[in-house]
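A single protein chain has been omitted from the complex, and every remaining protein chain is retained in its original position.
Just so it is clear, A and B label the chains in written order, and each chain counts residues from 1 on its own.
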Amino acid sequence: MSEIKKIKNLKEFSTSADRFEGANLLCPGCAHSIIVREVLNATNDDLILAASTGCLEVCTAVYPYTSWDASWIHIGFENGSSAVAGAEAMYKALKTKGRLKQPDRVPKFVAFGGDGATYDIGFQWISGCFERGHNMMYVCLDNEVYANTGGQRSSSTPIGASVTTTPAGRISYGEKKNKKDMMAIMAAHGAPYVAQVAPNKWKDMVAKIQKGFAAEGPVYINAMSACTTEWKFAPEDTIHISDLATDSLVFPLYEIIDGTQLNITYRPKNIVPVRDYLGAQGRFKHLFTKQNEYLIDEWQKRIDAKWDYLQRREEASV
Amino acid sequence: MADTIELRDIEVWDGNMAASHALRQVQVDVVAAYPITPSTPIVEGYAGFKANGYVDGEFVMTESEHGAMSCCIGAAAAGGRVATATSSQGFALMLETLYSASGMRLPIVLNLVNRAIGAPLNVNGDHSDMYMGRDSGWIQFGAYSPQEAYDLNFIAFKVSEDHDVRLPAIVNQDGFMTSHTAQGVHTLSDEAAYNFVGEYKPMNDMLDLDHPVTHGVQTEEDWHFEHKARQQHALMTAVIPKIQAAFDDFEKLTGRKYNIVESYDMDDAEVAVICMGTSVETAREVALEMRAQHGIKAGVIGIRVFRPWPLEQIAAALKNVKAVATLDRSSPHGAMGALFNEVSGSLFNTDTKAVLTNYIYGLGGRDLTKAHLVSIFTDLKANADAAKPTTPLQQYIGLRGPKLSFF
Partner (left out) sequence: MEKKGWDEFEIGTILRTFEGAVSDIATTLPENRPYSQSSSFTASVADWRIEKPLFNKDYCIDCQFCWIYCPDMSIISRDKKMVGIDFDHCKGCGICVQVCPTNPKSLLMFSEQKDEEAALAEWPKKEKKDQSEEPKED
């Protein structure tokens, strides 16, 4: 069992040597990259990585370049999880048979996928991997849209967002359905650890990633990924928008242990109105009209109810 | 270390049992699979071996066939011996990943127990799944019996894992007719079987932690053509010689001789049928009867290697024949049968002036009987004598209702 990398503070963390390289094709200001850096830098262990088709994969592995400093595999859209699960199974087999090339080193198996791959098309595959209990971590880079293909809705797209396949128009306010609760679904698989993280709260994220790596079995991490291109804000504001998301509780940061113990891990000193979060992004611009502004109130109510629910569950220890 | 089993020299096995023993004997590192009729007993047999300590590799029961092949690809890229089994709908479901496996040049062996693809839903044997995989870039072997299903698994692993090949391979066998029909199978000992295939030699393995490698990279219009050309080059030049070498080694080990194209009584044949699977043996019996009872010089060509398509060997086998029929056990859906098209392509531009016709038969498990074959050979004799088709180009045989034929 390898030692957990000690990260007391940001200065100590800054001595990390990134295993993810620049000159990739991700948009300037892309949060995916910040998340990947925090995940990979949380450990010094060897890594076996996979990615599903999506922004991360398409921008970091286009022949003749790779941006990955660890072994990495991409197969298709649905199956980043299965790719890493298969590698994990091979690791176990080779270990049993004494054929590992570096038998003293235990790699961590991590799959990355967008919300498209995770919430929608790859859902069955992830569910299978989790049910089978592979020793792996799945990190969903949740930008609430199929960003790579130009911004179509996913089941993670929240109500009222205007995206290309649920655009706001004269008679529509955009996405009609509420965001799927992947955290609850993955926790219900009995996974030892699931957690919601955001890249602006690096300490919270790194602590959770380390907890995830220390757990035995499948771990699900839902990472909020503010998308400058599809959420429509200036590239320099990625961290600022992430702050609005976590401080308005639109993206509450919490963890669920063994499917039952829910802990809220971040309580904002000043809770920001949801209105401020929505108002900072072009994809919600149309909500600020007479016709649609009731939706902003509904948003606030929904976020308040969810926060209330999380607190009650935390207190009740279920 | 997994326990070994002392097999008898001849075991009474159906095709499924033969395949699962072969997988046990080559000591597969990861089997990721999903059950589907009629291949299910392969994974059930393998699970039984695992539960009783005869397998120490991993056995992953996935949530679908697409998941199974996805795990197989991850495992193969990680670096070890990988296998699975499926049929029909399951094969169709994993089709996307088949292209990935071959494009990524990963050795994986798939036992495909041939079954009809719906609609309508059908669990019985025909070749529609085999045909669906034609363009996927996999090597495809055809077994006609449980013995051959067993033997060809060893050939498949050996060829697929060769560093000059590195392409996944399918071993086909007829659903129910081979998979569930028991026969005496000459066995190899666990040791002899494993040693024939040899230890897995890793290449580009992700689990070599000192040499991180990126698998599954995207290529656009500036690189894709070159990568696909490379894959085609391997399929067209490296594979058949390696298969022949493996066949030669296998013959030395067991006395059983396999050929890239199986020719039966073709030396002086004036008429021939070309087919795959269990039909080959039926056709061989009828060909001998046609010679003995009707004086018709009949021969049979069995397709042993379906992919890569052995164009030159097929042309050579049919060189002096006057009339040929391809028997296709799959619904061609608006075209001539696949074998008809591949064979005509092989004979075009040669001097062979054979009359070529096509029979569609046996869909969804409908039997091909000796009587059917007698009528086919009789048609062929008439074609040979007339030096042109005396029947429509495509005929359905064994079908109830008015005669169905085209062209």
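Simple rule for what comes next: a contact is a pair of C-beta atoms (placed from the backbone, for glycine too) under 8 Å apart; a residue touches a chain by one contact, two chains touch by 3 or more.
Computed from a predicted structure; not experimentally measured.
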Residue in contact with the excluded chain [from B:Leu121, B:Ala192, B:Ala229 or B:Ala335]: B:Ala229
Among B:Gly79, B:Gly216 or B:Gly364, residue touching the chain not depicted: B:Gly216
Contact residue for the chain not shown (choose from A:Ala70, A:Cys129, A:Ala168 or A:Ala223): A:Ala70
Hidden partner chain, residues of chain B it touches: 103-106, 166, 204, 209-217, 219, 222-223, 225-227, 229-231, 233-234
In chain A, positions touching the absent partner: 10-24, 26, 28-34, 37-38, 43-45, 60-61, 63-70, 102, 199-200, 202, 228, 234-240
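Basically, only the chains that are shown with their structure count from here on.
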Cα-centroid distance, chain A relative to chain B, in whole angstrom: 43
Residue numbers on chain A that touch chain B, as the complex places them: 46, 48, 50, 57-58, 61-64, 66, 68-76, 78-79, 82-94, 96-97, 99-102, 105, 107, 124-125, 127-128, 131-132
Chain B residues touching chain A - in the complex, by the definition given at the top: 27, 29-30, 32, 56-58, 60-64, 66-67, 70-80, 82, 96-97, 100, 104, 202, 205-210, 212-220, 223, 227
